[in-house]
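Omission of a single protein chain aside, the complex is shown with its protein chains in their original locations.
In this document, chain identifiers A and B correspond to the written order of the chains, with residue numbering beginning at 1 in each.
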Amino acid sequence: MAATSWNRHHIISLADFQPFEYDAVLQTAASFQEVLSRRTKKVPALQGQVIANLFFESSTRTRSSFELAAKRLSADTLNFAPGTSSITKGETILDTAKTYLAMGTDIMVIRHREAGVPLAIANEMDRLQTRVGVFNAGDGQHEHPSQALLDLFTICTLFDPEKPRLSLLQGKKIAIVGDILHSRVARSNIWSLTASGAEVHLVGPPTLLPKAFADFVKGSDELPRKLFVHWSLEPALENADFVMALRIQKERMTSHLLPSLREYHWRYGITGDRLQHCQPDVKVLHPGPVNRGVEISSELMDDPKFSLISQQVTSGVAVRMALLYLMSSGKA
Amino acid sequence: MAATSWNRHHIISLADFQPFEYDAVLQTAASFQEVLSRRTKKVPALQGQVIANLFFESSTRTRSSFELAAKRLSADTLNFAPGTSSITKGETILDTAKTYLAMGTDIMVIRHREAGVPLAIANEMDRLQTRVGVFNAGDGQHEHPSQALLDLFTICTLFDPEKPRLSLLQGKKIAIVGDILHSRVARSNIWSLTASGAEVHLVGPPTLLPKAFADFVKGSDELPRKLFVHWSLEPALENADFVMALRIQKERMTSHLLPSLREYHWRYGITGDRLQHCQPDVKVLHPGPVNRGVEISSELMDDPKFSLISQQVTSGVAVRMALLYLMSSGKA
Partner (left out) sequence: MAATSWNRHHIISLADFQPFEYDAVLQTAASFQEVLSRRTKKVPALQGQVIANLFFESSTRTRSSFELAAKRLSADTLNFAPGTSSITKGETILDTAKTYLAMGTDIMVIRHREAGVPLAIANEMDRLQTRVGVFNAGDGQHEHPSQALLDLFTICTLFDPEKPRLSLLQGKKIAIVGDILHSRVARSNIWSLTASGAEVHLVGPPTLLPKAFADFVKGSDELPRKLFVHWSLEPALENADFVMALRIQKERMTSHLLPSLREYHWRYGITGDRLQHCQPDVKVLHPGPVNRGVEISSELMDDPKFSLISQQVTSGVAVRMALLYLMSSGKA
């Protein structure tokens, strides 16, 4: 596996990911995807290593995916249940992390509703000169790097299942639809997809997509990132190769950022009809869980000709195996 | 193990179970029971397979039994915690199941308070042409097949520990006492016990046992099922070989279906005295957890001469190992 030049032992953000790193993840994940097609879907790569899932914000789906990835690498896993934890007893988050460090944890997978918590823990682990890896499994509205990497893997393997690589997306058009402002999934995907040379078109209601949003990416590094902002679906979908619908949080309604789910679906919902303006072989992605009939019509979600949603979940296990494996190798 | 002719890869209901299937379960469980008497109580049968426990209705006892059965087959397990799941985020149950399918789950063990959920998921898995097995771990008031099969195994091994088989119950008399109307345990046991040729006598208060109850079984298939309904204990216990007390849900009191626990115990509680009308070597079963002094007197529960309650729990692990193993073989 392509781990020779890898030397990153935390996965916090994709903002500074290099093309060779994307390709290492994609190629390592492709190897593991092959393992997962066997009857015995395990490799001994991380035997005896301990991976602690510190999900301060609960999530069964993502935790299960990480737990399964860890088990298929033969690692031992510890699950942290926020409701019953020392946090409620007044311990600081850094002290909780240091407790898991002292127990002998090798990798901490961290989800927290505040942006920056995984980075703070990673910095503390480095300051203490430990070799613990920190994996951001979603921090507030900041980033969710493994979600973006599994999206990338899902797309790239369509073009070359055996050698998925970033350059395959050069010149493709990808629309990201929905609540961009609050979405860590969108932020991570913007970094990865623009790094590939694809055109990324963001589209959502003005309350959830400020015009200035594109500025935080464009010109932030030497890459000529192609990022566009729209308030209506039509220009974003026109000739798109991929449409990624984001999950709408129902809380946005009570905070008056959205009028109603029906209105949202009418203006921004992805349906079979609306895909007719895209490329004929357009594919639809969604990070899940889906509100059927809101972000995507129920028929479209179940149509294997268009929907990549199941493949995204499957890719999630292989991509997380790849990242855990690379983080672990990056410590040597 | 007797898996040659087995070709059922879902366990949903015992209504259409065939005698050879009961015997396959009993004999496979007997093999695993032997494994469990060793110091190292594991076999590599399901190594690398993933078993997801999707307990939408929570149950520590049953989940632990399934989890232990899976671990002793060397499978990896995923636990789904309903309180923290995508269900609360608006995802449909079928979409949750499809997510676990896409992650690479081999067998889904499902408990849900609505009857029919496991069947609906099994149908969807088949429609999608997957090879995932669905195991009903209790659905509403419908069925709880593994409970009935562990009861059957517990009884049959009394007569022949090495070769337990359905025909050993031919002509025996078994009383099932309590809240028949709401009991999935009773429904599954009625199918298995009447299939054996035993006489099954249901007994409970009229509010919890309509006279017409027997009709749903009798004449429903070609088997001459012997099922009787009583509102008082005496005729049911007379000469009984086995007495199975069902758990009383305290909610039945608030819904006016039962006057009080004391009154219930006075009329239907199983005590040493009342067993004197049964066969001298009568045995008592209960699916647990027991309300001591309500369904069964505390003394009787602790009397190893009569009580099979501990053996039932022990059988549970072996029988669930057998079912998981057979389901898995049934997919080939």
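The definition used in the following text is that a contact is a pair of C-beta atoms (placed from the backbone, for glycine too) under 8 Å apart; a residue touches a chain by one contact, two chains touch by 3 or more.
Just so it is clear, the model here is predicted, and its values are computed rather than measured.
**Student:** Using the touch definition up top, pick the residue from A:S5, A:Q18, A:T40 or A:T92 that touches the left-out chain.
**Tutor:** A:T92
**Student:** For subunit A, which positions touch the chain that isn't shown here?
**Tutor:** Listed in rising order, the touching residues are 47-50, 52, 76, 78, 80-81, 84-86, 89-92, 95-96, 98-104.
**Student:** By the contact definition given up top, give the residues of subunit B that touch the hidden chain.
**Tutor:** 36, 38-42, 58-61, 64-65, 67-68, 71-72, 250, 288-292, 310-314, 316-317
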